[in-house]
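Every protein chain but one is kept in place in this view of the complex.
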Amino acid sequence: MHRGAAESDIQNVSKHLTSRGIRVERLDGHEQTILGILGGSGGYDVGSMSAMPGVQEVVRVSTPYRLSSRNSHPEDTVITLPDGTRIGGDAPSIVIAGPCSVESEDQLRRTAECLRKSGVRFMRGGAFKPRTSPYSFQGLGFDGLEMLKKVSEEFDLFIVSEVMEPAHVPAIAEFTDIVQIGSRNMQNYPLLRQIGNIRKPVMLKRGAAATIEEWLMAAEYILAGGNEKIILCERGIRTFETSLRFTADLGAVPVVKKLSHLPIIVDPSHATGRREFVGSLARAAIAIGADGVMVEVHPDPDRALSDGAQSLTFELFTEMMGELVRVADAIDRPLLVEPQKRIMDSGERIGTTTPVMVKAQK
Amino acid sequence: MHRGAAESDIQNVSKHLTSRGIRVERLDGHEQTILGILGGSGGYDVGSMSAMPGVQEVVRVSTPYRLSSRNSHPEDTVITLPDGTRIGGDAPSIVIAGPCSVESEDQLRRTAECLRKSGVRFMRGGAFKPRTSPYSFQGLGFDGLEMLKKVSEEFDLFIVSEVMEPAHVPAIAEFTDIVQIGSRNMQNYPLLRQIGNIRKPVMLKRGAAATIEEWLMAAEYILAGGNEKIILCERGIRTFETSLRFTADLGAVPVVKKLSHLPIIVDPSHATGRREFVGSLARAAIAIGADGVMVEVHPDPDRALSDGAQSLTFELFTEMMGELVRVADAIDRPLLVEPQKRIMDSGERIGTTTPVMVKAQK
Amino acid sequence: MHRGAAESDIQNVSKHLTSRGIRVERLDGHEQTILGILGGSGGYDVGSMSAMPGVQEVVRVSTPYRLSSRNSHPEDTVITLPDGTRIGGDAPSIVIAGPCSVESEDQLRRTAECLRKSGVRFMRGGAFKPRTSPYSFQGLGFDGLEMLKKVSEEFDLFIVSEVMEPAHVPAIAEFTDIVQIGSRNMQNYPLLRQIGNIRKPVMLKRGAAATIEEWLMAAEYILAGGNEKIILCERGIRTFETSLRFTADLGAVPVVKKLSHLPIIVDPSHATGRREFVGSLARAAIAIGADGVMVEVHPDPDRALSDGAQSLTFELFTEMMGELVRVADAIDRPLLVEPQKRIMDSGERIGTTTPVMVKAQK
Partner (left out) sequence: MHRGAAESDIQNVSKHLTSRGIRVERLDGHEQTILGILGGSGGYDVGSMSAMPGVQEVVRVSTPYRLSSRNSHPEDTVITLPDGTRIGGDAPSIVIAGPCSVESEDQLRRTAECLRKSGVRFMRGGAFKPRTSPYSFQGLGFDGLEMLKKVSEEFDLFIVSEVMEPAHVPAIAEFTDIVQIGSRNMQNYPLLRQIGNIRKPVMLKRGAAATIEEWLMAAEYILAGGNEKIILCERGIRTFETSLRFTADLGAVPVVKKLSHLPIIVDPSHATGRREFVGSLARAAIAIGADGVMVEVHPDPDRALSDGAQSLTFELFTEMMGELVRVADAIDRPLLVEPQKRIMDSGERIGTTTPVMVKAQK
């Protein structure tokens, strides 16, 4: 309550709450009175009282998210894929890489080969693309998903691809191993609800203007639907600084790890928008303790149909992988690097593989 | 190009462009060379070249939006509703008011009565609500839309209500006079495309972290689909200042009016989040030249199921209306205020009404 | 305290505080315990406890500023100048206008004449200029101040000019009627302390990244020194939106008026950076209830040594004045407009003038 709020105002607010079955505790200070609400407000929107006479401020001391909070789930969530590969907790950090957009089977195959040479198991590729301009390339749609599926089976890769509308969720979940919610859709609630209904892992990118609390509330929608396999992805927030496309909020990694049990990875490609800065930001993401990074890589970035400026060449990608392995090693959280040999030798897909942690060679 | 870029790099970039049929003009300065692209890039993503050797920066000098630009459409867009009421251009500024969420027919009827007493013709009311928390009230859905329809016919009001998913667009367009795209969905492209397919007016709210350029690009999606009846709505952007819910970017009003031909209104309720500040911000919005304002009003805000803190009481709403009429008058752009008398007298709905501009009484 | 904080942690924090003579009240909720600090912390930095075991968050419920708070000073501060002209409270809103930099006596005289024709009494002009680049024009220094003094006496104007370093404060206070602290110096504490020692009115511009609370804390430095004549000036904050130079935070006007008793004006020139938007933003500032506006005006803006793009021409300035008078009238808070006639007729300076409120002629 305001300093000097009238006794009648204080009692009015107090009555307003108790009449709704809410338990109120009164604290009379030297200058101000505080009314504490204990045990929850039973769905009543307490914030709506901030305009009542005598009320100075409504301060929330408990978090509005429950299922995504570490309070309700003290252990780290670890997501286990069908072949036993694990994400989060103390599992090795992962690298997800691939083109912004699926353009052709050849493009995917060349990329997959490069990935496997560095031991990477996760390939990204957009088939449905959210583009700022209606005149830009909008993706190959389901044709693109089929290409992803085909190439992923050849190279034993897990596929990450974005879904943009609720009606597409079941189909896209069929084609992918991890369904991605893009940052523009972080608060697309019909989409989040549909995602809550499936049981595939989902990568939830942070909105460019979303607070960490709002991000965890978006995860809450999915958790409330029963899907607990959520990977958060920090991809840069919008600030006044325009030298890079967005501002990578790396501090969000340890903050999220404190507040929540969900795994969190970082996307340095979208955060920077410039290929020359992707590698160093990826190193920093691993050093700060992210559960992985996702980067864009393309056989010929200058000819890419989207996001060419931020896509790594194969050469830069391979260089980055070498660095990440060493930094990951330095913090005792190795990178998941699966030797390509087993696939190259046999020439056929391997059923269940055991992830191997390769220590940095110096 | 960089200061001191190698001649070979300059020629390489130049060739890269001309090989795509893009016309390039070279400008050799004292210290730097500029390559100008004239006549458009024919769909090629020029930005992807920013990482090529020797390139310092890719600067866009023409806007990426075409249909929403004033260059392509020098006259103001004026939206005409079935009864002849006009929005935008030199038409009177409008007021849209109503509850955040539809809660009951009684709530709507009481609000409608208050609106008509002040001469307001546009009622807002959410039936499908995008809520940050999955545990908050999510709206009455189609039941709410039916209530809106019924009450709007009784009181001769135009209805504004939000659509959240592509599949709902046709149905919601049936029930409303203006379909609203909320700020969280400003870049929900499947939704924008659906909206482009209908011919009902649409109100496109600005995303909390969207630049004006991105906002006009979102409008471009709708225009590209053939729907030209777009009203932009500024509702506050996210900044570091947290004393109010968002920061109203009123400067966006004259900037948008310069860049685009589309009407633009302001929502001071969401921008401030606090009822005590709504009236003064609404005055400022009218004074700066907005084509209207949209505010939340509720018969009993402290008991509202959503956004109670920012909803005006009937008393505050009526007071605000009196102020807006005077400010609108002072800038020679009167407020659309239609005398209630004609409806109250006859007790029945009036077919086609002629909007009347009421001058302020002092 | 955290949900599930150990009893020993709660007692430890409680003891930590009581051992410093701080009164603590304990509130045991269903899920969490709150420790309330009543009656102030006696200089102890309570925030430093946020890292103690078991502490979830340190929430401040009383404001950290005292003298600038409306709690400590419920009535509006009204600043009275030597001739009786008043600023703030229910006094007429003022207009301060003039060039960014003092360039010559002729420039000032032509500007002063234009100001007086519109009835303006306050002239701004920079003699010491904070420029982003060391290679830009840095101002005429004390020569500029002497020109300001001379011209102000000829035209009976009050002078507003900026001070940049503590050592200059006494001298600049001699030459001006209102000493300006620029936004870059809002937290230049040695400068604020010096300003606290004088008794001239001071205009304290908001820092581009300063919260309202930090701004009022800066005012607190001046008030703590004994200088109560503070005018706050909102001049745009830095956000992600770059279509204008800064984002005018007009909502800050009613918020500051609620939290503090100090007068607040708005600078639409620096907020927008573009002359074509200054007039409409000034109207909005008056409509929202600012105690005045400050704008840049120049006899030949395209040739100005600084800030030419945002300086009004005489023609635009005169047009804006006509609009402001009408908007001010519409909200029953007239603009201070002093007929030029008395000065033009007599040709000599008038001792004590009585401010006259001129109603808009329509």
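Labels A, B and C are assigned to the chains in the order they are written; within every chain, residues are numbered from 1.
In this text, a residue touches a chain if its C-beta (ideal position, glycine included) is under 8 Å from a C-beta of that chain, and two chains touch if they have at least 3 such contacts.
This one's a predicted model, so the numbers in the text were calculated from it and none came from an experiment.
Put simply, the missing chain touches A, B, C once the whole complex is considered.
Set against the missing chain, the residues C:127, C:248 or C:305 yield one that touches it, C:305.
Touching the missing chain, out of A:6, A:171 or A:330, is residue A:330. Checked against the hidden chain, the listed residues A:37, A:67, A:198 or A:252 yield one contact partner: A:252. In the full complex, the hidden chain is touched by subunit A at residues 209, 211-213, 237, 239-244, 247-255, 258, 271-272, 276-277, 280-281, 283-289, 323, 326-327, 329-331, 360. If you put the missing chain back, the residues of subunit C touching it would be 16, 43, 45, 47-52, 64-65, 130-137, 164-167, 184-185, 187-191, 207-209, 214, 217, 220-221, 224, 238, 274-276, 301-310. With the whole complex as reference, residues 2-4, 23, 25, 27-32, 34, 36, 38-40, 56-57, 59, 61-62, 71, 238-240, 242 of subunit B touch the missing chain.
The working rule: only the chains that are shown with their structure count from here on.
When chain centres are set by their Cα atoms, the one at the greatest distance from subunit C is A.
Separating the CA-averaged centres of subunit A and subunit B is a span of 29 Å. Separation between the centroids of subunit B and subunit C, computed from CA atoms only, is 32 Å.
Spacing of subunit A relative to subunit C, judged by their CA centroids, is 42 angstrom. Residue numbers of subunit C whose C-beta contacts span two or more other chains: 239-240, 242.
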